[in-house]
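Left out: one protein chain. Kept in place: all the others.
Which chain is which? They are A, B and C, in the order written, and residues in each are numbered from 1.
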Amino acid sequence: MRVGVLTGGGDCPGLNAVMRAVVRKGVQRYDYDFVGFRDGWRGPLEGDTTQLDIPAVRGTLPRGGTILGSSRTNPFKEENGVSRIQENLVKHDVDALIAIGGEDTLGVAARLTDEFGVRCIGVPKTIDNDLSATDYTFGFDTAVNVATDAIDRLHTTAESHMRVLVVEVMGRHAGWIALHSGLAGGANCILIPERRFDVDEVCRYVESRFKASYAPIVVVAEGAMPKDGEMVLKDDSHDSFGHVRLSGVGEWLAKEIEKRTGKEARTTVLGHIQRGGTPTPFDRWLATRFGLHAIDAVRDQDWGKMVALQGTKIVRVPISEATSKLKTVDPEMYEEAEVFFG
Amino acid sequence: MRVGVLTGGGDCPGLNAVMRAVVRKGVQRYDYDFVGFRDGWRGPLEGDTTQLDIPAVRGTLPRGGTILGSSRTNPFKEENGVSRIQENLVKHDVDALIAIGGEDTLGVAARLTDEFGVRCIGVPKTIDNDLSATDYTFGFDTAVNVATDAIDRLHTTAESHMRVLVVEVMGRHAGWIALHSGLAGGANCILIPERRFDVDEVCRYVESRFKASYAPIVVVAEGAMPKDGEMVLKDDSHDSFGHVRLSGVGEWLAKEIEKRTGKEARTTVLGHIQRGGTPTPFDRWLATRFGLHAIDAVRDQDWGKMVALQGTKIVRVPISEATSKLKTVDPEMYEEAEVFFG
Amino acid sequence: MRVGVLTGGGDCPGLNAVMRAVVRKGVQRYDYDFVGFRDGWRGPLEGDTTQLDIPAVRGTLPRGGTILGSSRTNPFKEENGVSRIQENLVKHDVDALIAIGGEDTLGVAARLTDEFGVRCIGVPKTIDNDLSATDYTFGFDTAVNVATDAIDRLHTTAESHMRVLVVEVMGRHAGWIALHSGLAGGANCILIPERRFDVDEVCRYVESRFKASYAPIVVVAEGAMPKDGEMVLKDDSHDSFGHVRLSGVGEWLAKEIEKRTGKEARTTVLGHIQRGGTPTPFDRWLATRFGLHAIDAVRDQDWGKMVALQGTKIVRVPISEATSKLKTVDPEMYEEAEVFFG
Partner (left out) sequence: MRVGVLTGGGDCPGLNAVMRAVVRKGVQRYDYDFVGFRDGWRGPLEGDTTQLDIPAVRGTLPRGGTILGSSRTNPFKEENGVSRIQENLVKHDVDALIAIGGEDTLGVAARLTDEFGVRCIGVPKTIDNDLSATDYTFGFDTAVNVATDAIDRLHTTAESHMRVLVVEVMGRHAGWIALHSGLAGGANCILIPERRFDVDEVCRYVESRFKASYAPIVVVAEGAMPKDGEMVLKDDSHDSFGHVRLSGVGEWLAKEIEKRTGKEARTTVLGHIQRGGTPTPFDRWLATRFGLHAIDAVRDQDWGKMVALQGTKIVRVPISEATSKLKTVDPEMYEEAEVFFG
């Protein structure tokens, strides 16, 4: 058996740990061969490969990023994309593909398996934790750690200067990072894309916080939107990739708070540092276990399946089940957090 | 409603976060009063109380340890222990007790509720993650982070000096910390109390590792034991509390490895630093949610119950269910990890 | 002897450590009394005081921020500012003042001592490390650590996505944080206020880096300026406090790089997290020693002096010497770093 591996979408701490586990178990237990495809679906599309064996993955467990590179190439948007992939798999003697990626990358894998019989196994990957069917994705815990560390640091400035601090964290469509880091960091208000916010209510939290204690910290997901749609972002605030929008909601909100409360407000946009660096032990553990179970799924020829975490168990679910619906923040969990607002 | 709170057993990052959540939600949502009992069950036994209100818990979210102090006092081993507790609860107008602790502390709470009608709610606490009925306990992720950070650091010495490094981590009866940190840290062998180890097999891993790459790192839980019982520990290696045994299994194993392989071996015993410091974001999140659900259990008068994590949900289970059986490492998980041995 | 203490200007990790050392040594060795003035020079100006004794400073060594609060109030810009301060010192029986602050705060102390006979001792404080007469100021090492950690994290994204990453760090007038964190983080180009940069040269570094290895990281101090003055910042990019300018040079530079090289470029603005959180051990050590020597200067009645680090010694220099001239980056040190550009 010769297995191709690719990583697609935004980079995410733990990608290398998945591949290391796949290769270690595949080689040592099942005597498989591996080939790495470069830059997500661009690799099989263009036949761009790289060596992937035990020496190649040695020492990669603690390394963020991906040794295979990544891209957002979608073969269904390329001319003859599917047939070119099929030809390249034949050409490189590849019997099966492990695709590690988010909604888009896995969506391609699901269609390739279901519609064209390409033998794919999926491994879910998203910083944002917004894939269905799995309790968590690796990279999320690392992002929450980076964001919480930043919030911890901002408390001292908030204490010393009596100003409002707005922290913009990742999360275009789901507020998991905002919710977890905001709760862990002791934020006084958490704003998420799932629930349009009322600027006046935010200002009330800000003012009540100033009365009770020291200055407030507001955590806002980059995709959060005000209730009445009055937010006017700068033209250049939208980028195709979507992870640094310097003139985004955080900056806008800080200005609104200043205007409405008269308090000084400052914004910090954490940006890419949330997806970089060494994965936390939790993410290394999850990524490693995903890898071990993905190669077992190959052995079981369980094509079209994706590994997922449910409780402390790794299970398999149809890829399509995981990608058909975004996993947004549970309203009950958000309400739990509201006790700390203000 | 006036609610007493106590923390028992070894300290654990996240204890303060639980209490902060209990008090914030109890005061703001349910208009309850609180009183803190000092040093675990010694507090209600001797009527030793302290103020526990919103100012008392402010700023404690990131602080390790417990503002209430802790002890291993067991009222069932004290003369008239139960009746003294009952009298003190009456004397301080306490309607319900939230007991945050491990097997022993919760065992007392279960008996007090079941046999004597004392209205108790339990919150599980153990660094070792060995309580049944909950996927994880707070403090465990922090301990795994400290241990993994130490293993990460030791890799550089292992690389540069070609010597065997043995890391002894916490875990008297269960190997969870060893398993998680060993896997996350890329250890070449992990030894746990649940499975007696064969020193010769460990030496084979050590030697195969030297051949394949650089020097090996062996992670051993403090409670791990060799197969044939030949381990002779120093007399003073057993202490009543059980967390620093400088002459324990790690040191013994390093000497055996030196003797049998001729390679130099060194031991690091992490000890108390695994249970200290600020809780990780995961532990703050879990501890906070445990606190929020514990006070809901008080409101629901669901006495004798304990909050627990199952998947991403907080549920309630009978305290006795959680304490009747130790949650040891699942043999399948251990076998997963063995692919990385050697 | 009764000694007043105040902290002025932006907050800085280590302020509390200075005060703890001042109070511990002052009380235990010299039997002095202390009083804290709130919010920098606003405190003595308005007679706003707070208790400052051993219990008040207990546990503050690892805490960032300042328990006294801070402000940028300048008594020389207030009506009868000096005489109001003199009256309040008499009113509160204050024999001497220890002023902990940067250029502005210390400048006031120098004038009060030299022109009005107020008995002041200075302790230098600046994140930016730009005060003369001292090798380092506390807070700087912490800021460099935060910035370097961020750069370390960005390397993984740079590796995986082949895009230019621009990191904007603190430093309006001096590039010390940029230089130290850029060198420690392995940046491919470092831009500082002391030397106007040539965008085309930056683009050449960017392109040569892409050829040699993976994607480049550019570290730019917030006060760095292009050679030909063509930078047009957004109107709102200037704030009175000066530490978060979301539309500053980093964002501008990323756009220029994209325009001129055709490579995707992203910006991260670290902002306030550089001045928050627990001080590094170096900063705690320096701040503690500054405090110990400041109270010795009070005992020696060495008014108008400031403590300073020279090598490993703490010395005293006239405050005015330290504040008369900004300590900018030594051109030789910058040239040393250039070997790593590109």
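Here is the rule we use: a contact is a pair of C-beta atoms (placed from the backbone, for glycine too) under 8 Å apart; a residue touches a chain by one contact, two chains touch by 3 or more.
These numbers come from a predicted model, not from an experiment.
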{"item": "Omitted chain's touching partners, listed by label", "value": "B, C"}
{"item": "Which residue of C:72, C:161, C:289 or C:316 touches the chain not shown here", "value": "C:289"}
{"item": "Of B:267, B:288 or B:320, the one touching the omitted chain in the full complex", "value": "B:267"}
{"item": "Touch criterion as defined above, residue of B:4, B:36 or B:64 at the omitted chain", "value": "B:64"}
{"item": "From C:25, C:119, C:163 or C:316, residue that would touch the chain that is not displayed", "value": "C:25"}
{"item": "Chain not shown, touching residues in chain C", "value": "21, 24-25, 28-29, 58, 61-62, 135-136, 141, 144-145, 148, 152, 180-181, 183-186, 213, 278, 280-282, 284-285, 288-289, 292, 310-312, 330, 336, 339-340"}
{"item": "Interface with the undisplayed chain - residues on chain B", "value": "10-11, 13, 15, 63-66, 69-70, 146, 149-150, 152-157, 159-162, 165, 241, 243-244, 246-247, 251, 264, 266-273, 275-277"}
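Please note the rule applied: only the chains that are shown with their structure count from here on.
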{"item": "Chain contact topology (line, ring, star, complete or other)", "value": "line"}
{"item": "Mean-CA-position distance for chain C and chain A (Å)", "value": "35"}
{"item": "Multi-chain contact sites of chain B, meaning residues that touch two or more partners", "value": "none"}
